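What follows is a set of notes on a single structure, which appears directly below.
Just one protein chain is left out here, and the rest sit where they should.
Let's look at chain A:
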Amino acid sequence: MLLSHVVHTAATEVCFPSPLSVLQGEGPRASCGAGAGQDVGRSCILVSIGGKNVMLDCGMHMGFSDDRRFPDFSYITRNGRLTDFLDCVIISHFHLDHCGALPYFSEMVGYDGPIYMTQPTQAICPILLEDYRKIAVDKKGEANFFTSQMIKDCMKKVVAVHLHQTVQVDDELEIKAYYAGHVLGAAMFQIKVGSESVVYTGDYNMTPDRHLGAAWIDKCRPNLLITESTYATTIRDSKRCRERDFLKKVHETVERGGKVLIPVFALGRAQELCILLETFWERMDLKAPIYFSTGLTEKANHYYKLFIPWTNQKIRKTFVQRNMFEFKHIKAFDRAFADSPGPMVRSGLRGPARLGPCLQVVFATPGMLHAGQSLQIFRKWAGSERNMVIMPGYCVQGTVGHKILSGQRKLEMEGRQVLEVKMQVEYMSFSAHADAKGIMQLVGQAEPENVLLVHGEAKKMEFLKQKIEQEFRVSCYMPANGETVTLSTSPSIPVGISLGLLKREMAQGLLPDAKKPRLLHGTLIMKDSNFRLVSSEQALKELGLAEHQLRFTCRVHLHDTRKEQETALRVYSHLKSVLKDHCVQHLPDGSVTVESILIQAAAHSEDPSTKVLLVSWTYQDEELGSYLTSLLKKGLPQAS
């Protein structure tokens, strides 16, 4: 079941409503659990902003092996065809809980639109998906799973974005990526439609680590900031301490002749640990080689080398002399081993490395010890207390990794065999999320109007919510999965002014001044969702409308016994003397004009001593017309 948060904003203060809504599905809690799922859950958020629908991340859940592993997209498909409904999909980073359902979504559910991600994510994502597909198929022989071809076809729909580059998804929707730390290529995304915007952080880290920098965003003041809150209440100890511990343990084991197994997924954590061990080996001048049991590493390392600009300052600086990802001590198992004439030490491993040198430190996939090579090595080494297995990541229930982490030491294997685990089992968290301090820091940086917490546990989120509300005086939401919240936005609607109109305004000698707002007359045209203020003539022309003349008329009674022509002449002389700046004319037919105003004198039908003045004027001369009428009503001066 998909679990989601729904947030709706209906603009109440503007005539043009621009709803903004967020629907989030993640976490394994099919029971619509309070709060969002933990990291191992599946992230999948739907944002509706200004009539545009954007899906943020498309993660999978590794804890399930049935259809619960993917989000339930039927909540979206009930809105019609996916490709029609969704304007784009954005993937924040390559972790499977953020991108694992992507090939399923695009190739099996049938989304055919664009998918945006950063270049490193685009490069690494398929490797991880392929890695996972192989494990899933290996383990279960699953047929109803996406294929290699599907991964490729899905990746062809990807559009890569650069950091800080504004990408125009269509005329109205634009997105922009910001550096998020966390893992190589991780990005936060700003989604903008008109004057409304949402920022989605994905997973991020506000403190630089060994190979990545800290997350950063500019003061973009979004209407809504959707932030992860994994460590909502934690102030994390320094990662350095954890790293020191890790190295110490590896070193001690190697020193006493033991073997170290580090189960990893092909990418991400693996490279981080490689850097760590490589530098340590270098510093301590250690000789024991470190092996990486998957062919995928080469490509992974290649990408890490390629995307040096995405790493931290230190790596970038030393890059000229030496690329951190060109490892001296870490070697991939390759067929060269099998053919090498070196010492034929039986390694006890399958495949090409079987004739290789003695293995002491091995990185092996998969990371949760649930199939394949890592499990095989584990089975071989588990019986000796001199050996050690280090789990650098969380393991889901139902895997050997989970069992040994929870302290189980007698594992039942096939055919009633029991494997006794005597080797040391260590857990080392290298998780790179922002802690409470970091989250506050990011909120401070972006200055959002509202904050929405996801990816965390309800109780912890509650604490953080209060803190954010107190410190920043903004509304903070932490909707449970599936809940709806309504926000208000008051978007300012930009209006373009035509050059003609501006020039006309300038011609009056008044220069624009930002501090002095001025009234500008014109016609507001709404076309193609744009607003423009133009002169009425231009508006008529653009809209293909004919102009209508509107005249005001008024009768003024004058006591005058003379003939109509003479009265008219008197009116002419009077106006000529009063209105010196205007063009007053006496026409041959006896009528008088002042600009567009027409005055005709007529005899009164009943009273011959009274003359009636018919005054008419256009609405453009409304002011003058009214003035004239009031003037005439006062009567004409006596003839001299």
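By definition in this document, a contact is a pair of C-beta atoms (placed from the backbone, for glycine too) under 8 Å apart; a residue touches a chain by one contact, two chains touch by 3 or more; residues count from 1.
Operating definition for what follows: contacts and distances are computed from a predicted model.
Asks: The complex lacks one chain in this depiction; which UniProt name from "transketolase", "Glycerol-3-phosphate acyltransferase 3", "BRCA1-associated ATM activator 1 isoform X5" or "PRELI domain containing protein 3B-like" does that chain carry?
Replies: The chain we cannot see is recorded in UniProt as "BRCA1-associated ATM activator 1 isoform X5".
Asks: With the missing chain put back, one of A:N79, A:Q165 or A:S577 would touch it. Which one?
Replies: Here the residue in touch with the unshown chain is A:N79.
Asks: Among the options A:L405, A:M423, A:L501 or A:L575, which residue touches the chain absent from this view?
Replies: A:L405
Asks: Among A:R316, A:R379, A:R504 or A:H557, single out the residue that touches the unshown chain.
Replies: Only one of A:R316, A:R379, A:R504 or A:H557 touches the chain omitted from view, namely A:R379.
Asks: In the whole complex, not just what's shown, which of A:M368, A:I439 or A:V584 touches the removed chain?
Replies: Touching the chain that is not displayed is residue A:M368.
Asks: Would you write out the residues of chain A that touch the absent chain, in ascending order?
Replies: Contacting residues on chain A, toward the hidden partner: 1-4, 6, 23, 27-34, 37-41, 51, 61-65, 68, 75, 79-81, 83-84, 95-97, 112-114, 130, 134, 137-141, 148, 152, 155-157, 159, 170-172, 203, 230-231, 234, 265, 294-296, 298-299, 333-335, 338, 344, 346-352, 354-355, 367-368, 370-373, 375-376, 379-380, 393-394, 396-400, 402-403, 405-408, 412-415, 427, 429-431, 433, 480-484, 528-529.
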